[in-house]
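A single protein chain has been omitted from the complex, and every remaining protein chain is retained in its original position.
As written, the chains take the letters A and B, and residue 1 is the first residue of each chain.
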Amino acid sequence: SSSEGASGEKEKAGDTIDIRLSGQSPDDHPSTQALYKFAKQVKEKTEGRINVKVYPANQLGDYTTVYKEIGRGTLDMALISLPGELDDRLRLNFVPYLVKDYKDIDSVIGTDSYVFNKLQEVNNEQGVQLLGFHANGFGGIGTTKEMTNLLDLGEDKGLLLRVPPDDVFRQPMVDIGFRTVTIPYADLYTSLQTGAADGWSGGEASLNYLGYRDVIKYYYQTNDFFNADALIINKSLLDGLNEEDRKLIEELSKEMMAESIETSESYDKEYMEKLKEEGITVVEFSEEEVNKLAEYVRENTWPKLKERLGDDIIDELLKE
Amino acid sequence: MEMLIALVILIVTLIIGIPIPFVFLATVIYLIFSLGYDPSFLIPYGFSKLNNMVLLAIPLFIMAGGMMSLGGIGRRIVDFTEMIVGKTKGGMGVVTIIACAIFGAMSGSAAAALNSIGAIMFPRLEKSGYSKGFAASLIISSSVLGLLIPPSAIMILYAWIGNQSVLASFLATLGPGIILMILLSIINTIYMKDKDINIQQNNDNPELLSTSKKRTSMLAIPGLLMPFIVLGGIYSGAMTPTEAAAVAVVYSIPIGFWFYKELNRKRLYQSFVEAATTTGVLMVMLFGIMLLSRIIIMENIPDTLMKFLLSITENTLLLMLLINLFLIVIGMLMDDVSAVLLATPLLLPIVVNLGIDPIHFAAIIGVNLGMGLLTPPTAPLLYLGGRMSKAPINTMMGPTMLMILFAWLPTLIITTFIPEVALFLPRLLLGL
Partner (left out) sequence: MVKGRFNLKTLVKVQKGIMIISSILILIGLFLSVCLRYVFKIDLFGIEELLLIPIFLLYFIGAAQGSYEKSHITADILESYVKSGKIKAWNRLVTSVVVLIVCLIITFWNSQYIFWSFNNGGNTSGYQIPLFIPHGTVLIGFILMSFYSLIDFFRQISMVKDEMKKGKE
């Protein structure tokens, strides 16, 4: 017998459970590969009782609708960006320069961190449980034109940068000195191809390689955002599982997160190499230079985000 | 099992004449209830899919085409083309083909080309010695160039569903369009060869005698500029396809009002309403097909279909023939828009799996569904062309069959088995 995943009813012994897991990255992206591994492990460890089917590449819709569906229980699980459109505070892990380097990842967004627990609180209000993050790597700026004055902070870069229509992403780029254009993500490839935008910010090396290697000529590893997708599950589905299954899912999620944190640095390196092999100029910055960028954005941009995220959250972050 | 019943529902409701958006929605409703899905996820999924700026290009291209049509551009294009190539034996047929292609470069659909060029060309072709049936058949085949020459609503839809570049999809059907033009011209020449017609007849056209060449050219210029604004704007990267479509509408308004002086406020509003209605009808269809394709994905139908196809043969060439056959059948049963909406989510995953480039497949779909507009039982262009030309449908069947056999099917085979026909231009201009 098979039961609809997110019915919210208590699981009965011997029932098989189908779980639909929606992902947003392409099939060959590390995070999608991690999902396949997760699905395989769940199946093995429950001897086929829990069957996780992965739908990658936004097949079941973009992150906003998928998130809503997780909350309502028409989808079971997802690995997606949290949608700030639904609650401003869900933008918390997208605050620019929240994470400074690979050493800090676990302490800033790990399951014991302020960020994780704050996000858990907000997610629970929507009927969603946060299981962990899949760390993808540090974001940078992919461009079709060369830029020489990136570190002259506040000075006009002469570049039109595509940003998501959201202050959290736009404001730091404006403050650093870019002109910005808010093109929908779906049109990004075309607009880079045709020159409607000269570059885009926020994507890590792997995303720049997998999605845009044919159109970009330069990649600047600015570390402005630490990209991590949230692994989420419908809360009543998780609560309805028996102790053993619930623990298993939580354990495997933590494993996935720990593994992704471990591998994110090597992935960033690996894909920067691949970008170079494609003939793209990869510009890396010293720790000092990244710190300079981080300090500038924290000083200039963070206070402007108070209106969006709330005074207490920004104050708390600034304290840390 | 549920899927088979769903297929039966789809076909039966289609045949009894339920409007196609409601065919899709009825199938969705059956699947929701029979498979036990909670309907609440479908509606927002449909909304989020429609919330896409690329789609907005469709009503705007319809508006632009309507505006140019009402402004009388069709006649100027025909006059201009006739001035250049019309004075040879069988020249009028070539004028038809080229005029449709030019109009195709400023509008997004075959029906728009038929409406604008067809009405003007029927009498002129007849006067030049063409039979009613052949003239009507040539015009409807040529008007499909409105779909194959960019911009194209069908290709926007294909790109939207398949997550492909609109620019590349536009270029994919241009090569096949040119092949079709050549083959149609050859058929036209052979047809006229047996006819004993006095070429001088062409000069009887009072329009051409009274207006000087200079004036004919001058009048055609604003219309001929439009493709440069639209396609130039898109391919230079100055504008997105949506913005280019809006600019085209804004450009065509003063041209129609003050240059051609055939547009007025009432006609302007009328063309807004007509474009909105056409689009609204389309959007309900998109909404329905989105809900359907979401269930198709959740039920792994492309996988199942793939396994089924592979159980028949593993030869890629044969599989491509099968897929073409499937598209020809869909093209017979449905109009181009419904067909692209249904076929893309089903077939694209399969052909990608077979190693076919999605942009190459764009061309295959474009040619198939363009031809589908001429193949009964559902053959909108055939019926519309028949009504406009007052040619009885049975007199059109022979010449249309001839064109399908000697122009359409060869174009389809070339497009399917020589990928470069579709991919050459996207590679050259976009570096794909």
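The definition used in the following text is that a contact is a pair of C-beta atoms (placed from the backbone, for glycine too) under 8 Å apart; a residue touches a chain by one contact, two chains touch by 3 or more.
Because the structure is a prediction, the values reported are computed rather than measured.
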Among B:247, B:296, B:365 or B:403, the residue in touch with the chain that has been omitted: B:247
Option touching the unshown chain, where B:263, B:337, B:407 or B:423 are the choices: B:337
Identified contact with the non-displayed chain, of A:15, A:101, A:166 or A:255: A:166
Chain B residues that touch the omitted chain in the full complex: 13-22, 25-26, 29, 39-40, 42-44, 47, 50-51, 53, 56, 59-60, 63, 238-239, 242-243, 246-247, 249-250, 269, 272-273, 275-281, 283-285, 287, 333-335, 337-338, 377-378
For chain A, residues in touch with the removed chain: 64, 68, 71-72, 83-87, 126, 160, 164-167, 170, 179-182, 184
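To be clear about the criterion, only the chains that are shown with their structure count from here on.
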Gap in Å, rounded to a whole number, between the CA centres of chain B and chain A: 40
Complex contact set, residues of chain A against chain B: 4, 20, 55, 57, 59-62, 64-65, 68-69, 72-75, 183-184, 186-187, 189-191, 193-196, 214
Sites on chain B touched by chain A in the complex: 36-38, 40-41, 44-45, 47-49, 52-54, 163, 165-167, 234-240, 294, 297-298, 430-432
